[in-house]
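Here it is: the structure, laid out below.
The complex is shown incomplete by one protein chain, all other protein chains being positioned as in the whole.
Let's look at subunit A:
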Amino acid sequence: MKVFVDATKCSGYGACAELAPNLFELDEWGYAAVIGDGVPSDEAAARRAAAACPELAITIEE
């Protein structure tokens, strides 16, 4: 599994970094990016984060 954040959709300060702190990192303006190569150690948390994103900015490639 590999996770991507669409930077053009992310509106910041969202749930992803709280739900999967090992996978998403917010910058100082609150926008998210995946940490490292985007391959999650906790796949369930990655799915929860994707489902919780209000902008549908998180894509999961199985």
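Note that a contact is a pair of C-beta atoms (placed from the backbone, for glycine too) under 8 Å apart; a residue touches a chain by one contact, two chains touch by 3 or more; residues count from 1.
We adopt the following convention: contacts and distances are computed from a predicted model.
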One chain isn't displayed here; going by UniProt, is it "NADH:ubiquinone oxidoreductase, NADH-binding subunit (Chain F)", "ABC transporter permease protein", "DNA-directed DNA polymerase" or "Hydrogenase"? "NADH:ubiquinone oxidoreductase, NADH-binding subunit (Chain F)"
Touch rule applied to subunit A and the missing chain gives residues 4-12, 27, 29-31, 33, 59, 61
